[in-house]
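Note that one protein chain of the assembly has been removed; the remaining protein chains are unaltered in position.
After this line comes chain A, so read on.
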Amino acid sequence: MAEERRPKQCTVVLPTESMKAMAESIGVGQLQEESCAALSEEVSYRIKEIAQDALKFMHHGKRCKLTTSDIDHALKLKNVEPLYGFQSQEFIPFRFASGGGRELHFYEEKEVDLSDIINTPLPRVPLDVSLKAHWLSIEGVQPAIPENPPPAPKEQQKTESTEPLKAVKPGQEEEGSIQKGQGATSAEAKGKKDGLMRMKPRSTHELSVEQQLYYKEITEACVGSCEAKRAEALQSIATDPGLYQMLPRFSTFISEGVRVNVVQNNLALLIYLMRMVKALMDNPTLYLEKYLHELIPAVVTCIVSKQLCLRPDVDNHWALRDFAARLMAQSCKTFSTTTNNIQSRITKTFTKSWLDDKTQWTTRYGCIAGLSELGPDVIKTLILPRLTVEGARIKAVSDGPVVSNIDKIGADHVQSLLLKHCASVIAKARPLPDNVEQYRADYGYLGPMLCSHVVKARAQAALQAQQVNRTTLTITQPRPTLTVSQSGIGGSGGSRTASIIKVPSSLTLMSTRPGTPTQLSPPATKYIVMATSSGSSSTQQVITRTSSSLTSATSTPQPLVKLESGGSGGLGGSRPLQKYIVVSLPSSSSLESKSGVLPPSSSASPILLEARIKVDCSDSPSASTQSPH
């Protein structure tokens, strides 16, 4: 007989107290208990009946939510007058009240002042119904467009990455692969059924020709010279739901790109790459956790690297550090869990290199920026206690003999950064009054300046509180939007060459296993994070390691990233560079046979997408890096 026992259904009856309350509300006092019971049973029955009829209207209205109009229609069916005054698209805000041992739920009807209604401007007219068409499926494959749901929802990406060894039932898998729009034919799906225990399906890392083209276009646009195109590309990365299959390529692209360009001191490219990271993080459909090991080192490099540009005294690499620090803070917020401990590991990294006396001002700036973006609590516990020491250091640079211009600029930036971040925290935490001497005693050299900043912050806060309703004054710090204007493109020589997809038949650069990029990549990627535990090492070393590993990479027979410095021949000081970022694309036989672009013979060898990125150096005299600071 029946498999499960259902909950008891016949006992649900309205409480008799409700009957009493209702009777009183229409002027019948002292209702007998028996009549109450009889009434409540009758009323419950009728209500159930009406609810059943209302459900019919809901079903025929093709909705899964019962509305008030459904109930009205059900009442009409029974020839009962509808309930007036309960028209609402969404839920009806019932209020609860109790008193005198009674509990009541009622619908509060506010008094409405007619003059208010007359005087308020009319609300916007709701949009009219319109019709929009899109492809749900093209010859059995669902295209990854915004109108369609993401091919693999975030949860699925997560389970794939966290439970790769889970046995997959054949039915599920078949369905899943079809959903992913992999073009898995039924024959292929049947083949998959043979092995019940399967690891991650290989198909996860196959890219269709369209996806390859898309990847090429996007990466080119992101690091290219046209700002409009870049904005478009970043927008696409941030919103497109179908990117998850390309995510490994993107993350490798970014991490390799950062590694190369840090060595080349190519500030503009680093900025572009960070903006890509931001766009990826903004995309709600991507499950980034899997690729943090590549992205975080790249971001941290951009925060703390000793040198990010060729001319540290002129270029505004500080903005990049700020931006990357903000990214870091954001990823700490979203991805930090008790298992990966990103936030505490990052905090430790920053603190260690900050505490080191030999750390350069640039790195020092990055560490402080990174820490202070993590929030007021971090500032309070880690930065404030060290203000005195840091102040002394700054004083030594500014007052002491002129060592180098670069140090002086660095110290200045560190100082303003400290003032900016600490002032607001102190303003909140420290009680009034703000005494300059007191500040000097507490914070040393920076004390007086801090004091004035705190006073300013307090005043602003007060002003803000006053004006909060009246004006739209924004006192929040403007976010630096990183835009690098590239001038002298023509001058620096070399037009961008179109990239090509090459299919080398003999050359085997990489194995096709998924996850190879990380396995083959030099240890430097992991180093930044790992360095936190070793203690003595400074970020300076990190960078040197990175560069050295890269140089070695050029010579190894299996280069991940090949670097070629083109002969300089542009304007003075500019170094036009040609970088080839070689990213492997494992082939998919099913797609190739369909595509027609790629010869079927290449199915055994990996396709190399050779994105040739021709970059104009930003450190040419005419190029300037701008930031709102």
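To be clear about the criterion, contacts are C-beta pairs under 8 Å (C-beta built on N, C-alpha and C of every residue); 3 or more make two chains touch, one makes a residue touch a chain; residues count from 1.
In this text, contacts and distances are computed from a predicted model.
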The complex's invisible chain, by UniProt name, from "Proteasome maturation protein", "Transcription initiation factor TFIID subunit 5", "ATP synthase subunit a" or "AP-3 complex subunit delta-1": "Transcription initiation factor TFIID subunit 5"
Candidates A:E49, A:E103, A:E210 or A:D313 - the one touching the absent chain: A:E49
Sole contact to the chain not displayed, among A:K62, A:R95 or A:K358: A:K62
Contact set of chain A toward the excluded chain (per top definition): 1-6, 8-11, 41-42, 44-45, 48-49, 52, 56-57, 59-65, 67, 69, 73, 77-80, 89, 126-140, 142, 147-149, 171, 174-175, 178-179, 185-186
